[in-house]
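Heads up, one of the protein chains got dropped from this complex, but the rest are sitting where they should.
Here the chain labels run A and B in written order, and each chain numbers its own residues starting at 1.
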Amino acid sequence: MKPPPFTYHDPRSLADALRLAGTLENAKLLAGGQSLAPMLNFRYVLPDHLIDLNRIDELSGIRIEGRRITAGAMTRQRALEKHEALAALCPIVREALAEVGHFQTRNRGTLGGSLAHLDPAAELPGVMALYDAHVEVRNSSKTRYIHIGEWSRGYMTPNLEPDEIVTSVAWDAWEGSHGHAFVELARRRGDFAIVGVGALLSLDERKLIRKAAVALVGVAYGPVRLRAAEQALVGKPLDDKALDIAAAEARKIEAKSDLYASGDYRRRVAGVLVSRALKTAHGRARG
Amino acid sequence: MRVENSFHVPAGVDESWKIITDVPSLVSCMPGAELTEVAPDGAYRGIARVKIGPVQLQFNGEARLHDLDAKARTMKVRARASDAKGRGNVASEMAFALAPEGERTRVDVVTDLTLTGAVAQYGRGAGLIREVANQFTKDFAANLEAKVRQTAPVRREISLLRLLFRALKSLLRA
Partner (left out) sequence: MGARVDKRSIALTVNGQRVSREVETRLHLADFLRRELRLTGTHLGCEHGVCGACTVLVDGEAVRSCLMLAVQADGREVVTTEGLAAPDGSLSTLQQAFWEKHGLQCGFCTPGMLTTLTAFLREHPDPTEAQVRDAISGNLCRCTGYANIVAAALDAAKRLREKR
C-alpha cells in the first residue's frame, strides 16, 4: 500500500509543466491527488515520473466576466464550493459539490483533476455537461478547446494526449431567474454515485418551460445529457404528464452494470431522480 | 467470464482457416500484442499491452493452439499471462469457429476469461473487461481485414482461376 518509486517534479510555472509533460516518458500529472494517490498506493499506476501541479499558481482561480465563468484546472473543489459570486450565478455547483467525496477530500481535490480522471460517477463532469462547458487543454505547442460532450473517449479516458494538461474550464451561467437541482443515489454519503442527476430549468412569463438541461452521471463512461427529455419539456408546464415523459426518457438510456447496481436498476433510479430533480428545480424557478 | 465476439474476414473459408491458424500473422494484427518466441513444444510466447483508463497493463504469457479440426474449421487457443508488475493474471480459453458467408467468412469466438489479482477488481466490475475484449476484437478484425486486403491481388487471381474452372466445368456439363 505504498507508492512505487518515481522521479518527482514540481514545476513552478505552466510552461515548465508543459515542457515536462511533453518530454517525459511514462509520466502522470498530480493534481489534488484524491484519485491518483489511491491508485499509486495500490500500485495500479506505475509512473516513472510524477509531475506535481500544485505549485503552479497560474492554474488556479475563478474568473467571472458577466456570465462567463472560467475556472483554472487546479482550483480546489472547496474553493468552488465556497465562492459566493459563483454560488449566486450557478447555485447547482455548490449543491453538486456537497456530494463530491467529503470536505477533507474537497480541500485537495480539483476541478481539472476530476475532469481528467473522469470517473463514470463523478459529479463535476455532469455539472459541466449541464452548462455545455469547454475544457481548455494545452501542450507545449498548441491549445485545444474541447466541448464537454467530446470529452469522454471511454472508461476513464478523456480527450487528452499524454503531453497535454487541462488548464481551465469555461462555461456560461444561465441568465435570468432559473431553478436548479442536483440529486444523487449513493450507498453512503460521499460514496460514488450509483446515479446522479443535475437539472437546470427556466420558465417564461406564463410559467411554461423556456429552457431545460438535464444531465446524468454514473450511468455511462461520461456524463449524459437527456436532450430528448429537454426538448420534450420546452413550451410545456411542468405537470405530472411532463414529468412522466422526462422520467420515461431517462429510463430509456443505456446504463452500465457493475458491482453496485445493474443497468436495469440504474435506469429505474434515473427515472425517479430525473423526476425529483425537475420538481425541485421547478419549485426553485417559481420561487 | 464468457465473452462472445464475431467478425468477418474478407476471404473464403479455406483461406480464412489458413490465416487464423497462422499465429505469428494473427498476432501482428492484434493491437498491443507482440510475439516474442515460438517454443519448440509449440507454445507461442508474447506480450500483450492493455490500457484501461490510467492503468497500463503488460501481460506476459503464452498461448497454445489445440483441438484443431480442419474439416469443421474449429480450433481452440488456451492462454495464460501475468501482468509484468504483479497486478494480476489472466487465463483464457478461446474457441474459434469459421463459417462461410458468401464471399466472406464469419469467425465466431467464444472466450472463457478468468482474471485474478488486482486487475480483477479494477473498475468496480463495470463490464470493463467485456468492453476491452470487444474493442480488442473490433481493432483486431479491422487489422486482419486490412492485412487480407493487402494480399487481395493473390485472392483475385484465385477467384479468376476459380471462375475459369467453374466456366470449364459448366462447359463440360453442357
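Miscellaneous remarks
Definition applied: contacts are C-beta pairs under 8 Å (C-beta built on N, C-alpha and C of every residue); 3 or more make two chains touch, one makes a residue touch a chain.
Remember, it's a predicted structure, so these values are computed and weren't measured experimentally.
Contacts of the undisplayed chain with the visible chains, over the whole complex, involve A. Of the candidate positions A:189, A:207, A:227 or A:241, contact with the unshown chain belongs to A:189. By the touch definition given at the top, chain A reaches the unshown chain through residues 1-8, 10, 33-34, 37-38, 40-42, 50, 52, 54, 78, 101-105, 107-108, 188-190.
Just so it is clear, only the chains that are shown with their structure count from here on.
Mean C-alpha position of chain A lies 38 Å from that of chain B. Chain contact summary for the complex, chain A toward chain B: residues 28, 36, 39, 42-46, 117-118, 120, 154-157, 192, 256-260.
Of all the residues in chain B, the ones that touch chain A in their complex are 51-56, 85, 87, 118, 122-128, 131, 135.
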